[in-house]
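Pasting in a structure now, in structure tokens, and then I'll have a few things to ask.
Here the complex is missing a single protein chain, while all its other protein chains stay put.
Let's look at chain A:
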Amino acid sequence: MMETINIILEGLPTLLKGMGVTIEVTVISLILAMFIGLVLGVFSITKSKILRTIATAFVDIIRGTPLLVQILFIYFGLPSVLDINLTAFSAGVIAITVNAAAYLVEIFRAGINSIDDGQMEAGRTIGFSYSQTMRLIILPQAIRRMIPAFVNQFIVSIKDTSLLSAIGLAELTLAGQSIYAVNFRAFEILFAVGVLYFVIIYSLSLFSRWLERRLDVA
């Protein structure tokens, strides 16, 4: 037992560093993904056929291909034809952003659609433009309803970052691998890796429950 604890303690500084990278990639990616998801989500409900097609094509392509393939494509595929040089970190951020955005588009679309048409009409007849009505009346209501779905996607994305170990990004999973590759204590190290993922995700769950309770008051 003492030995197990010692092995984990020895690996902990490396694991925590990896956990930091995991959190960093996730936070940056999800902020970008929320922005893209919102914009394409609004595209997908506009009258413009071009904008709707852009949104639908994006969602279909990204959802229709495996994330691991997307990661490898961005890191190895793109630089081989374009004259760019991506670090594993930026390739990882791009892949997670694009992937999460595709699912968030659908959450935004469904959330906005769930608001009664009368709300848009009421806003427009007061004299607000489409975008003012969206911002002041539709989105504040829709986003409350979207919170559980957002959190679900955030959790999936946090776990998806473990796939970035495939392109050599030193996030939590790769940090674990690098330790047991040397000391061969896969059981202890992977157990610790799992616990650290759980800590991140469970904290997020607690935060979202608190947020939902707070917004429910209004």
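We take it that contacts are C-beta pairs under 8 Å (C-beta built on N, C-alpha and C of every residue); 3 or more make two chains touch, one makes a residue touch a chain; residues count from 1.
Just so we're on the same page, contacts and distances are computed from a predicted model.
One subunit of the complex is not drawn; among "Spore maturation protein", "Cytochrome d ubiquinol oxidase subunit II", "Polar amino acid transport system ATP-binding protein" or "Secreted protein", its UniProt record names it "Polar amino acid transport system ATP-binding protein".
The chain omitted from view is touched by exactly one of A:137, A:151, A:172 or A:192, namely A:137. Seen across the whole complex, the unshown chain contacts chain A at 116, 118-119, 121-122, 124-129, 132, 136-137, 140-141, 144, 218.
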